[in-house]
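With one protein chain removed, the remaining protein chains of the complex are shown where they sit.
== chain A ==
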């Protein structure tokens, strides 16, 4: 059995959902259209490809919402959140309508494509806006489940961040809460979405709690508070811009003295092509680098 990518699973799931829900519409700007030909054939009025026009992509998606439909809007993250950011801010937020933005490409899904197709800042940008739910699945199964949550979330504004980077196994995620995968005494490591397998490899033999987050906004502060207890040394490992969730963790832990280390993608443009493994290493996000950074931060590092 070959494993679906998250993007494959998105295409399959949205095709099923379009059959099930007459209120659902899908807006595309050429990207992934080849995977959605069946949906387009079956629902020509609700699967809309606007061409290579991303301002129109987002504006038209919001216009569909103004008529009462639930729009799902999809392209690469750099052209869905960054390029038409003001459309996201005004056409959804200011108009007071909801929709689901589903991105592909992540921070460096196609490293050989270079910086123009990398969007490590997408979640941080959405953090400047009010009311966006952000799902970061770490596996195709989770992508399917979180897409269903997103579509079913009334008129909420929801971002689903798909990536080619994935964990070996999908977990039973609920679209809201973090999962506790391990409990330990020396600190808490929060792994976000596709960073989980690398985090688990990095902390092997360490006495730390590992939380797994696939819904990062709203941030599950309660789970973090509970896990941190009175020893709140927290590392958050995110597949996008380093430190994106540090403020949310600080807010969750404001009643206790605490330390937070935010690991993720740096701002510096590497100007490198290559493959994802090379970029993960260059960002210090491979298991060996993560282990060194985590043990260097925790006050009583265990020796494995």
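Everything below uses one rule, namely that a contact is a pair of C-beta atoms (placed from the backbone, for glycine too) under 8 Å apart; a residue touches a chain by one contact, two chains touch by 3 or more; residues count from 1.
The definition used in the following text is that contacts and distances are computed from a predicted model.
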*Can you tell which of "Transketolase", "Putative membrane protein", "ABC transporter permease" or "Chromate transport protein" UniProt lists for the chain that's not drawn?*
"Transketolase"
_Touch with the omitted chain, as defined above, among A:12, A:46, A:74 or A:217_ = A:46
*From the list A:11, A:39 or A:62, which touches the chain that is not on show?*
A:62
*Looking at A:3, A:90 or A:112, which makes contact with the chain not pictured?*
A:90
*asked:* Contact with the hidden chain only, please: which chain A residues?
replied: 25, 27, 45-46, 48, 50-51, 53, 55-56, 58-69, 71, 86-87, 90-91, 94-96
